[in-house]
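For this depiction, one protein chain was excluded, whereas all remaining protein chains were kept in their positions.
Letters A, B, C and D mark the chains in the order given here, with residues in each chain numbered from 1 onward.
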Amino acid sequence: MLKILKTRFKQGCRTILFPKAKAPDLPQRYRGRPIIAGQNGSIDLGKIFFNPDSDIVYSNDYSMATSKREDLVLSQEREMALARALNERMLKIFGRSLKLRQVSAGGCNACELDLNVLNTPVFDLSRFGIQFVASPRHADGIVVTGPVSRNMREALLKTYEAIPEPKLVIALGGCAISGGIFSDSPQASHGLDTIIPVDLFIPGCPPHPLTTLDGLLRLLGRISS
Amino acid sequence: MLIFLLFFPLVTGGLVFVLREQESRNRMLLFTALLHSACVFSFWKFTPAVSLNGFLGLDALGLLVLSVISILFLMVSFYLMGYFKGESDISHRIFITFLLFFLSFMTLVTLSRHFGLLLIGIEATTLCSVPLINFVKTRQSIEATWKFLTICLVGIALALLGTYFLAVSGIDNVQSLFIDKLLDHAKELSLPWLKMSVIFLLIGCGTKMGLAPMHTWLPDAHSQAPSPVSALLSGCLLNCAFLSILRVGQVCHAAGQTQFFSSMFILLGIISLGVAYVFILGQEDYKRLFAYSSVEHMGILAIGIGLGGIGIYGALLHMINNAFTKGIAFLVTGNLYKQYHSKKASEVRGVLRSYPITGIFLLAAFLAVSAVPPFGTFISELMILYAAVAGHHYWVVFFYSLFLALIFMGIADIVLKMTNSYESPARGPQGCPMNATVSQPPKESLSMVLPILFLIVLVLILGVYIPPFLDDILQKAAGLLGGGR
Amino acid sequence: MHILLLLHLTILFVFPPLLLGIIGKTKAFFAGRIGPPLLQPYFDIFKLMHKESVYSVTTNWIFMAAPMVSTAAILAAGTLMPLADFKPPIQFWGDMVLFVYLFALARFVIVLAALDTGSSLEGMGASREATFGCLSEITMFLNLTILALLSRSLSLSEIFLGGLSSSWLQVGPVLILVVVSFFLILLVENSRVPIDDPETHLELTMIHEVIVLDHSGIDLAYVLYGKAVKLFLFASMLVSVIITFRVHDFLIDTAFFFFELIVFAVLIGIVESTMARLRLNKVPYLLFSAFIFSIFGFTVILVRGGH
Amino acid sequence: MNVWLDAILILVVILGLFIVASTRLGTMIKIFSWQSLLLGCVPFLMYAQNMEFYIIIVSLVAIVLRGLIMPYFLFWAIRHVSIRTEIRPFIGLGATLLLSGLSIVSSFLLASKLVFPISISSDMLIPSSFSLIIMGFLLLVGRTKAISQVVGYLVLENGIFLFAILLLRKMPLLVEMGILLDLFIAAVVMGIVVNHISAEFNNTDTTALATLKD
Partner (left out) sequence: MALLLISLSILIISSLLILLFCRSKEISACVFLWSLVAACGFGLWSALSVLCQKAMSLPLTGVDFRVHGTIPLGEFYIGIDALSAFFLLLFFILSLAAGIYGYGYLRDYTGQRNTGVHFALYHLLIIVITLVLVAKNAVLFLVAWEIMTFVSYFLITFYNESESVRKAGYLYLISTHVGVFCLLVMFLIMGAQAGSMNFDQMTATQFPLALAALLFMLAFVGFGIKAGFIPFHIWLPHAHPAAPTHISALLSGVVVKLGIYGLMRVMAIVKDFPLWCGVLLLIMAAISGVGGVLYALGQHEIKKLLAYHSIENIGIITLGLGIGMIGHAYHQETVAFIGYAGALLHTFNHAVFKGLLFLSAGSVIHCTHTGDMDHMGGLFKLLPWTGHLFLIGSLSICGLPLFNGFISEWLVYRALLEGVFHLDVFGIIFSSLAIVALALVGGLAALCFTKAFGVIFLGSNKSSEGHQGKEGRLSNIDIKEGDLMLRGPMILLAAICLWGGLFPANMVYFAFQGTQAITGLQIPFVLKEAVINPLLSATRVLSFGGVIFSVLALVRDFLVLHYPVRLTETWSCGYVKLSHRMQYTASSFARPILKIFRSALVFRVEGKISKEYFPAWTSLKSSVKDVSESLLFRPLFYVIKKFSRKLKWIQSGHTQTYILYVFLFLVILLVWKLI
């Protein structure tokens, strides 16, 4: 007991004060939002894999979550429209308490890992009242990762149906948004929005925890762009 | 009057032997039985005078046994009307005649006031019941008869020796075997000879009565004899043997040796209960079952008399109940045998379903035998248990209850299997008799049903209410043996 | 007099979810993170009240009525429990039996609702809940008997409002045993960590979470609220056993009572953070050890003749 | 006078021993008839001085019945059934002899304990009657043939009759005659049953008569 207290005091409180203070600067190797080089080039964040050897130049900017699918397409002339907060009524309900149910619909589980990081002391999702729950009946929204494979499609629909109104859907990671790496396989569906209406798209393969956190906080209106 | 009662059946017996057809023989039998009961019931009103210079007389005990015998004989004769419908050959003529001789000798036993004459009566009943048992000439019945004969004659020989010892014990002062004289001078009888005579008489008459170590002939004789005969045997013959032992008991009581006599009698009773339990549990043949239950009830009578006080009153009441119960039981087995043609209990199924009346009577017999309240046997066994409890014979109470409970288990197991219906659809309507080829089971004839019904009613009445006249006769009889309520 | 009654009811109705918040905060503190805000339970309940209720096809009215009946029963039990220094609204001789049986009624109805949905997970939760429930009831009764024996009275208000003050001196160490066994029962009844982890996601390991798997919206709100009240009642019972010191001044006592409750909630949080979850087939042994503690305490009291 | 009486009594007991020892049925019946004749004349010796009329009648009837009619009847039964010897008795001959010797000794012991209320002519009478009774039992228990069992029963009856002679003066005639009559009928019925058995089982071996058991 005492040993736990000693280490606790030595460690101190690890949570980053993100929305108030500035996010910690990410290492150089982090591949954030790509910079559009040429005049008419457009990059669809939902489709790219953020892999290092492609010719895309990545900046260090982590906020990439958008409310609509088309906002993910970056082009020279259009400024990046980041995720907007929910409407007034939804905010009143979910403002302080948002329960999410995570559904991994196929995929390589990288997104799940990074999603899980959010619950660690550093990011501490629970301080915003956001929590992952076991049953969709208790949840307010579902976070879908992976290209909704044919087998998982019916289960996903069942889970979606099981969630009481008003509910949110968050597509996490490239696979969920557009089928990602698996987009050309007959099993995978091409993007979650073809199946169920999606409220928040968080690109990345896998999206950095900060991106996800930033998206969620924008959704809840904690960060205004 | 007594002489008429004694010799009248002999005469009609001879007459019946002459008659041609069976129908008139049956009617003659019935007539004799009716006359016999009429005389006996007249004795209830006015007690007859002692006749044949003191040899024949009627005291309370004698009257009780005599009336039981006459009632049962009347019922059996009425039952025989239906039993022998249609068959008539030489063996029937012998059967009916010896039946009447049997009645007269039993009357002799109840009436005799002289030990020697008592013994002759018992010997005569044994001999004339031989052809009755041997009526159906099969291997088993001959074997049963042989065993019955040898063991009973040995028993009677011992009883004869016992009588001689009794005579010797009173040779210098009483010099006679008249019961009344013996009772008056009981004190002066020489003790060792009296004890010897009591032991020999107890063993001798005990063999006839079917008490435990000497009971071995009873199951064979009763199961092989035709049902009406076994009803008579277990109803009346055992009671006559019981009466002779009571006479010995009277003498003992008068001579102040009650303790000597009763301890032996209780031992015999307990052993018979034990033996009856051993053979009833898992018994295969339902007639042998009821035979062993006679051994059991004789054991109960022995215990009752041995306990003294209200036990004697209970035992005498139990004697009456038991006689009628055995009558019901064996007449019902007669009906069953007529319908199922097999003695094995496992082949008799669904009696309640296919023969409702016989089924109900079988249940009544089972309830009466196992002493269930509405029937009289419960009250008498209760009285005997009361005597045991009041006399602090806790060992007797323990064995008595234990064996009765176990015997109830045995009988219930067999009888309830017979009455309850059997669901195997292979054989026509549920519970239809296994080997009866007849498609529609024969309707039970009236004459075979009425006597059983009458007996059941009698036992039921005794269970609920003892009429005053019967009560004071029982009181007087018990008084003779030093007991009473 | 009515003011006290009203105050008692308001505390009973308003205060309980705060305890859950405090426990959450302590666990976060120990984990080195900020953790959910103290009023998070209130927010959750408020949010759930604005949510739709989704019912399974196989359920009938029992499923809907169960949360309401259980919360009502627990609140009714609350009216028997003395808080701080003022007497409970209703108190009578032998009310501790009703107190325990009201909790039994709550559990009975929740288990029925769980079986109503006809899902294997809910059935599993129902059977575990019912099993541990009836094992803990024994120790509960024994502890209450011991406390009744010590305070020579059968009504909860007299037991907890000073009946035990003298006994701490006479049989102090034994009372600690009884308090420890009470504490274990509290952990089992309110599904705290050593027995059941509220935040786990693996249905097979849950007990109290999985039983309400199918509840949604307002029903879930009632269930959470009921659980909070139950924890509050157990906590206040335990607290009033431990600290029997009363100043008999209204304000000070109430404040001191709240302080004690907060400390107790922190204590629960500490226990939750320092202990890992027990394997499921070890839980009965935990219950038996609680039972043995109280039996041991009882024999010492009898031998010592403390009563 | 009682010297003769004692002699006859001893002779009767010895004849009893002979019956027990013999295996052939014919000899058994012959010895039995001699024994009954001797028994018949015992009363004459005992009550030589104050002879009454009925004592004579009783002993005469006894002699005629036991000595002549019953053996004749048994011989008829043997001829009818045509068996001659007892092959395998239950208890071997040696054992039966030993047992009957033992019985004689025990009956003498028993008799010495029992004091007779009035003086009787010979104190040998009671023990000899007891020993005859026990020998009768031994025959009944030890033999397998039905006929030999009948003979055993008759020897038993002889023993009892011997004892009855003591009471001749006191016992009324009627009873005495009745007992004798009963004995005779018993023998007749046994005979009838024996030939039933022989007709059914074509031998009177009682081991066949053991089917009725539980």
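Everything that follows uses one rule, which is that a contact is a pair of C-beta atoms (placed from the backbone, for glycine too) under 8 Å apart; a residue touches a chain by one contact, two chains touch by 3 or more.
Treat the numbers as computed from the prediction; the structure is a model and nothing was measured.
Although it is not drawn, the missing chain touches A, B, C, D when the whole complex is taken into account. In the complete complex, the hidden chain is touched by one of C:Ile34, C:Leu83, C:Leu135 or C:Met206, namely C:Leu135. Within the complete assembly, B:Leu416 is the residue of B:Ala38, B:Val136 or B:Leu416 that touches the hidden chain.
Which of C:Lys25, C:Arg107 or C:Lys227 touches the hidden chain is settled by the complete complex: it is C:Arg107. Seen from chain C, the chain kept out of the figure touches residues 49-58, 60, 62, 64, 68-69, 71-73, 75-76, 79-80, 89-95, 97-98, 100-102, 104-105, 107-108, 111-112, 115-124, 126-128, 130-131, 133-135, 137-138, 140-142, 145, 148-149, 152, 154, 203, 213-214, 217-218, 222, 281, 284, 298, 302, 305. Along chain D, the points of touch with the absent chain fall at residues 90, 137, 140-144, 149, 206-207, 209-214. Listed for chain A, the residues touching the missing chain in the whole complex are 103, 135-137, 154-156, 158-159, 161-162, 164-165.
Convention: only the chains that are shown with their structure count from here on.
Legend note: the chain whose CA centroid lies nearest the centroid of all displayed protein CA atoms is B.
Summarising the inter-chain layout, the chain whose CA centre lies farthest from the centre of chain C is D. A straight line joining the Cα centres of chain A and chain C is 38 Å long. In whole angstrom, the spacing between the mean C-alpha positions of chain A and chain B is 103. Multi-chain contact residues, meaning those touching two or more other chains, do not occur anywhere in chain C.
Shown here, the protein chains touch in an arrangement that is not a line, ring, star or fully connected set. Remark: chain B residues 114, 116-117, 119-120, 123-124, 127, 130, 134, 137, 139-140, 142-147, 149-150, 153-154, 157, 160-161, 164, 167-169, 171-172, 175-177, 190, 192-193, 196, 219-220, 223-224, 279, 283, 288 touch chain D in the complex. If you check the complex, the residues on chain A that touch chain C are 1, 4, 8, 11-15, 92-94, 96-97, 99, 120-122, 124, 126-127, 129, 131-135, 137-138, 140, 162-166.
Residues of chain C that touch chain A in their complex: 24, 28-37, 40, 43-44, 46-47, 50-54, 199-203, 206, 209-210, 213-217, 220, 270, 273-274.
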